[in-house]
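Left out: one protein chain. Kept in place: all the others.
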Amino acid sequence: MSIIRKVSKILQNQNNLVRVYSLLVIFVIIIGIATLPLISYNENQLYPKSVDMKSPLNPYDRGGEPFEKAEVKAQYPENSRYLGYVTAYLTPFSLFISYNTLYAGTTIVSHPGGIIDEILYNTRGLDTIIETSILFIAFAIAMFLFRRNEKE
Amino acid sequence: MTDILLMVFAAIAILGAAATAIQKNPYDKLISLGMLFAGVIPFVVAGGYLDVAISLALIVPITTIILLQAVWRCRL
Amino acid sequence: MILLYILFAVFAGLLFHGIHRKVIARIQTRPGPPIWQEILHVLKFSFKQTWIPKTASKILFMAIVAAVIAIWSGALYILISGGSLLIIFGVYLLHKITEHGLGLSSGSPYGKFGAIRSVISAASEIPLIASIAIIYLITGSLMISDITAYQASNGILLITAFPVAIAMYIIVLSKVPYSPFGIIEAKEIVSGNKTEHFGVWRAGLEVGFSIKTFVLLATFITLFIGAMPFWMLVLASLILLLTMSFVCAVTPMLSPYDAVTIQIAVIIIVIIYAGYLGVMG
Amino acid sequence: MTPEFLLGLGILIIGVIAAAFPDPKTYLNRLINLEISGFGLLLVMLSYNETLALLTFIAVTAITTFVLVRVLERRAIN
Amino acid sequence: MYELENINIEGQVVTFIPFGDIVGYLTPYTAILFIFAAVFTIIALISKPEKQVDIAFGGDAYYTKNVSVKQMRFQRFMAAACGLATMGGVLSGDVFNFTLFTAMVGITNIGIVASIKNRHILDNAYEYGILAMVGTLPLFAGAAIIVATTGTLSMWILFTPLVTVPLVAKLLLVIGVLAEGMAPVYVAKAEITRAPGAPFILMVHVSSLVLFLRVIEIVISM
Amino acid sequence: MILSFTDDYSFGLLIGFVCILIAFFAMMKETDDLHRLLLTDVIEIIALVIIALIGTDLAEALILPGLVVGIAEILALAEIYIEKEGLVKTPENFLKIEIMDTAPGILSAIMLIYGVILSGFTGGAVAGLGLLFYFLCRGSQKKTQILETISGYAWVCWVVAFIVFMTIPQYWFFAVMLAGTGIFAKVAAKMTIVGTMRGNRDV
Amino acid sequence: MDMLTEMVHIIVAFAVAWILFIATDIIFRLPEKGGVSGAKAIGEEIEKAGGNINGGYMMGNIVSSPDASAGTLLAACGVFIAGIWGGLFAAVLVYIGNRICHDKGYAGTTGAVIATFVIYAFITYAGFAPEQFIAGMILAILTIQGISHKYASKVLGKLWRLRA
Partner (left out) sequence: MIVESICAIVALYASIRILAEKNTLRKLPFLNVLNFAITGLIALILPHPMGIAAAAAYFVGSTLESNAIASTFAKQSEVADD
């Protein structure tokens, strides 16, 4: 019975919470390291990357012409009928950059249009919704506390 | 980028990282951090991402300045 | 038809509670109340004056009672129709929420303590629930109908999956009145989270809890012994309850955190068992 | 395995150890040590050509640092 | 169009909602969780907080704690967000999407309790906050390992028997939800239950339990 | 046991796991609340490493949300920490060095313009950092209300864009533009607010 | 171009760059005082280590802001990459950099412009390659900042006295 008392004493202190949890994580990670040989990378991935150093859109050249469809390997292409259009789209400005330099692919793709926008806005748009909501919520908390302090 | 250059940059980066970790004086740490960054940026350039390199070169000093605020405040 | 079952479950559950009290009393060499005492209680409460405490959060106060009855009726339906075991234990966990809600909604300090205890007890009961995963490992299905079919051909689970049975036994045990794990209703906090619910509300709660007792006992029997005619199911539940009454009568009420620790120890045993199964299988 | 990748992982480990066990255990030391592992991650992302993520990460790290600095400042004067 | 191959766990799919790559679904099991979460969200939205009675020791006096309107509004907003996130998590048919919903539940839970002006409760809220933050690592790492080893995040594919998900990914996912939902660490969660504002505090419990039930389902099915 | 790592992934994952072990071990040893907060940042970074190891475009799409979640949670927690420790005294006599007069104007202008070009998350973060830096050096103007309004509308913009994508995908072009600006404005506004939350200072 | 010629070119480039940037800096009165507090502190620190205060100030100023040395280097890079326009573009960037670093920006910009033309002249008339000037400039800065602060500052101090 005394060992039970001891354990329950540790468990009931909320300051030990993170500690107990860390122990749990460490335990799981040790299992992970032990089973690491069983984990192998699956080559058949969604949205695979292909790097073409010669392309002005490097490293985000996924093919396609503006206002045409590009080939994108999505999970459920049937759910996004216009899949590939965003990937292929370049704004006039990014077209201009792409004619002039080989080394600004990141800027071009981050500008509206491009594969990342395709994933973030179109095929996995729900993720982005939640994620902006998380930002919104966290800021609401911070601002609420901050404002309350300010008043006093 | 040739192998020798690569080794040199890697050495600078590793030295910078180790020095940042080991040193005690916050200013020394920040200087070592600058060294680490000096070792890292050529890799970005060598990858051909000049726009990223430019932005990094501007953002990292801002981080340092932000850190300096804390160093200034936490002075003894 | 299901309505009939519910009515029966209410009746049987209340009777079970009465029998439970009686047996405990007899073991402790007390006369104890008559076994239909609980039924009388419910009837009496139904006609008593009823109001809502001024400090309570009114909607929550009322909604909780409805929720208790609703979820357990649903669980009964699933049990009888041979649905997914996962749902029944989902309901079990949702029941925890109603326990919290009961205690918190009134604003009374006693109720609050009950709720806090209920939160504490959730710490270990939730992981215990996870042991149904092992049943899935063994039988390859979580449908109650499939599990009974499995037992018909491969022998009863009570023997083949004994550690899981222990875990489930403790889960059911935690929920019967006067249980050593019943830290929510310990006497030092009056009636725990039910303190402020009286009159019709209390009657409703008792109805819900009686269905709960019936469902949990019957689920255990179905899960570990197998399918049987309804009258036999009721009888087996009663026998199971008697073993629990015996445990309740002879064991002291544990302190809240000790209850948690013991349950966690059981979880660890179950996990080791699962690891053993994983290695062997 | 590209050299960036190996270097990144190396720096990551150094950074994590440094942040986990800073020598004089002060807030400031830990905060600065956090930056090292950031550079490790940066190199790993670079080796996979994830430049957009890299850029965002560095910008966000600066903001995170500011948030933490703000707490440190308050802690130091109160 | 979409069918769960293994209906032995939670039954047939009742309905599904496609959002591009993320196809949410409801089975009888998740439908019950969904309805439960919805009911409690509505309760939290329409009910007023209770007035907690406190007894002043050393006398007969007792007083009720009133929740200020501003705080109540904030808590209600957080509870609603928490409810929505819970429902989303129950509905979600994509592992990463689920982890994000879980993370959102974590942060809204903190928000619900953080608005209370009480050192003790804030202390605990902070403790949980740390836990919720730390929990994002197992969550995201679990999802990342799943996508790296199987090449997909969609539960429709992960639930088929052909796809094997590494044990460690499953475990990481579960302990991630434990941290965000605060489920088994309830031991200390009791402390934040002392805070006033029952309908909102209750959302903390609803969300964590429902998400825990959901992750059990996911992990068993994988 | 000698594991032969033929592919990047296993090796990276091993290192990632080792880092997790170290970080959580430190977390276990740590008792001070603020130290814990700092440690969570390391843990955040390790999580991102493990996502980055996937190495596809999807990985990137997963990193961006992960990043934003991290910063959001750290912000909320930092505020709770300040609240719970009762650190109400606002800091005074900030560091004042010469470059803080000249650098912010030019640098934040560059970063703001670049951020607008980038748009989306990345642009939001870059532009937000630029504005944050400006406010950090120049002191807050106490007009955060308008920023919050902007970010609220920006969020709505993005939600509308999402609905367009899901229901009438033929207007994808409109939705992309709306989403890009919406998220940009949202993130940038939020980050800027952080910059103004430093203390009461009238420079 | 054989190795030896290249070595000789680099040494010549080093000498040219050295004279060029030191002259420009001294003309623009860099050693007179520390432009920002950091530069001043570095100067005083070097003096404490046995150096000359004016030389120290100049070194501090080189550290704290892109001056003629930086101008020369960037001009060399500019010319290397894009010819004379590259050098002038670099001069503009140096000016912006100077503005960022709380400096008036005369020394750096002038240095860059002069260096552009000098380097261009060497390339066209003496057969130099522009990258040799990059190496030369780096060696030049090494002699000032990187070998011995004490002696470098003394040399700079002497040169400053000539100017003053």
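So that you can tell them apart, the chains are marked A, B, C, D, E, F and G in the order they are listed, and the count of residues begins at 1 in each.
Simple rule for what comes next: contacts are C-beta pairs under 8 Å (C-beta built on N, C-alpha and C of every residue); 3 or more make two chains touch, one makes a residue touch a chain.
Keep in mind it's a predicted model, so treat the numbers as computed, not measured.
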item: Which displayed chains the unshown chain touches; value: A, B, F, G
item: Missing-chain contacts mapped onto subunit A; value: 101-104
item: Subunit F residues touching the omitted chain (full complex); value: 95-99, 103
item: Those residues of subunit B which, in the complete complex, touch the missing chain; value: 1-2, 4-5, 8, 11-12, 15-16, 19, 25, 27-28, 30-32, 34-35, 37-39, 41-42, 45-46, 48, 50-51, 53-54, 57-58, 60-61, 64-65, 68, 71-72, 75
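One rule holds in what follows: only the chains that are shown with their structure count from here on.
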item: Chains touching both subunit B and subunit F; value: A, D
item: Most distant chain from subunit C, judged by the mean position of its C-alpha atoms; value: G
item: Chain centre separation (subunit A, subunit F; CA means) in Å; value: 13
item: Whole-Å gap between the CA centroids of subunit C and subunit D; value: 50
item: Distance from the mean Cα position of subunit D to that of subunit A, given in whole angstrom; value: 19
item: Touching two or more other chains - residues of subunit A; value: 11-12, 15, 18, 22, 25, 29, 32, 39-41, 45-46, 49, 59-60, 80, 105-107, 110, 116, 122, 124-127, 130-131, 133-134, 137-138, 141, 145, 148
item: Two or more partner chains touched - positions in subunit E; value: 19-20, 96, 100, 103, 107, 110-111, 114, 123, 130, 134, 137, 145, 147-148, 153, 185, 187
item: Chain-to-chain touches, reported pairwise for every pair that qualifies; value: A-B, A-C, A-D, A-E, A-F, B-D, B-F, C-E, D-F, E-F, F-G
item: Sites on subunit C touched by subunit E in the complex; value: 54-61, 63, 67, 71, 74, 83-84, 86-87, 89-91, 93-94, 96-97, 100-101, 104-109, 112, 115-117, 119-120, 122-124, 126-127, 129-130, 133, 136, 140-143, 146, 257, 260
item: Subunit F to subunit B touching residues, read off their complex; value: 91, 94-95, 99-100, 103, 107, 110-111, 114, 126, 129, 133, 136
item: Subunit A residues within the subunit E interface of the complex; value: 11-18, 20-22, 24-25, 28-29, 31-32, 35, 38-46, 74-76, 79-80, 122-127, 130-131, 133-134, 137-138, 140-141, 144-145, 148
